[in-house]
Structures are given as structure tokens and as C-alpha cells.
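Input: one structure, supplied below.
Missing here is one protein chain; the remaining ones are kept as they sit in the complex.
For chain A:
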Amino acid sequence: MLSVKNLKASIDGTEILKGINLDVKAGEVHAIMGPNGSGKSTLAQVIAGRDTYEVTEGSVTYMGKDLLELPPEERAREGIFLAFQYPVEIPGVNNTYFLKAALNAARKHQGLEELDAMDFLMLVREKMKIIQLDEELLHRPVNAGFSGGEKKRNEIFQMAVLDPKLAVLDETDSGLDIDALRTVAEGVNSLRGKDKAIVVVTHYQRLLEHIVPDYVHVLADGRVVRSGGRELALELEKEGYSWVEQQTAGPAETRG
């Protein structure tokens, strides 16, 4: 589904990604772990199409298409969803209205009929249950005045409604207490499917207790330094990132 080859990207002349390789197949859940500043979030943003990062080398192929050729809105309409680490507030724009516009933009792109207000509302009601979103948040402006937890929950709610093929969750666990973490993880799990893939970007292992990955990749200094099964996350938890960082001095070793 997603194939990242030797991806290099920089911001303001500073190279952040230094040759990333990643293969994600339909039905898989991949975890990207790594210390702060290792390039985890940059990878997520580059996949989504943020133009503040300049891709200097490499390729990203998604469902057979050259992803780097597509503007961000087309990537989204093709089924890529990024749950933001810091969801943006949009004052004055109603949350439900925003989501309806987003969903219909995708449906139009896919040659489907746009949902009318009634059908959309029914869909929203159904998805709200999955994520246990407070109905009141639907009527508020997008993320405006939401608590940290509400924002993260709203991201997963949007994901549920938009039903993406490839979801990238960028530090979705940060700022969540243990109950909220469980709810969000349950929501994500309910959206897993054999024709869908999820990339979970996280600093900590605890989210992976709830969203169990098939593969774990460890990023350090813009490169994948270790890949393995879920046990790699536990190993990391025990040893800490300094253990990985020591390894980056040597040539990158890839497993799994």
C-alpha cells in the first residue's frame, strides 16, 4: 500500500530525514518509535504533504501512485489520514460542517454521491458511539477551546467518519490520561481492517499495549535503525532510547 524508499527531506536547508525505507501492506499496523528529534513527526508530515519540508531524494508510492506528485488535499481524498499531534483550532467553523465538507470532498473525488445533511448526521451519530465523543463538541468550532484530550478524541472521530485506507497517527497518545488512551485505542482498533493500514507514531510503548502493531521501527537521526516485531517495543521500553542512539553510530541494521 505504502512504499517509502530512501526518503530524504529537509527544512530550511537542514536535513531531517536521511534515507527512510518503509513498506506498509494492507491489513498491517506499523509503529514508528524513536527519541525526540529523530524525524518521526517529519515522516508523518511528509507523507501527508506538508510543503514546509522539502523532499530532496527518494520516493513515496501509495496504491501504485507517486504520492509526492499529489497536493495534500488529493492525498487525503485518496484515503490518507493524518491524526495531528497538535490539532489546529479553526474558530467560527462548525465542527460538523467542517467534517461534512471533508467527507464530501473525498466522496466527490471518488465518484460517489455527496451525502446530504440527514445521511451525514446518521453517519456521525453512529461514529460518535465508537469514540464516545461528547455530542456538544459537534456544535462547537473545530477544536476551538477543546481540551487536549478532546482534540485527540476529535481526530480519531474524524478518522472514523472519513474511514481512510491509510491512517497515520502522530503521537496520538500524548496528553491523554489512561482512560482516554484506552477509548481512543479502542476506536482505532475498531477501524482496523484487512484492506486498511495504520502507522502509529509514538514516543512511548504504552499506546502499543492497546493498539498492537505487527511491526515496530525505531528511528534515530533520520534513519530507521531497527525494525522488528512488537517485542522490539518492549525491548526499547526496558533499555531506553540511549541504547538505540549508541547503535546509530554504526551502520543501520534492518530486521523483520
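Assume contacts are C-beta pairs under 8 Å (C-beta built on N, C-alpha and C of every residue); 3 or more make two chains touch, one makes a residue touch a chain; residues count from 1.
Convention: contacts and distances are computed from a predicted model.
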Choices "Metallophosphatase", "ABC transporter permease", "Acyl carrier protein" or "Fe-S cluster assembly protein SufB" - which one is the UniProt name of the chain not shown: "Fe-S cluster assembly protein SufB"
Touching the absent chain when the full complex is considered, from A:Q158, A:T202 or A:S227: A:Q158
Which residue of A:L82, A:I156 or A:V201 touches the chain not shown here: A:L82
Of A:T61, A:N94 or A:S190, the residue in touch with the unshown chain: A:N94
Per the touch definition above, residue among A:A105, A:V212 or A:L234 touching the missing chain: A:A105
Contacting the left-out chain in the complete assembly, out of A:E73, A:E126 or A:E239: A:E73
Residue ranges of chain A at the interface with the undisplayed chain: 48-50, 52, 71-73, 75-77, 81-82, 84, 87-103, 105-106, 109, 117, 120-121, 124, 138-139, 141, 158, 162
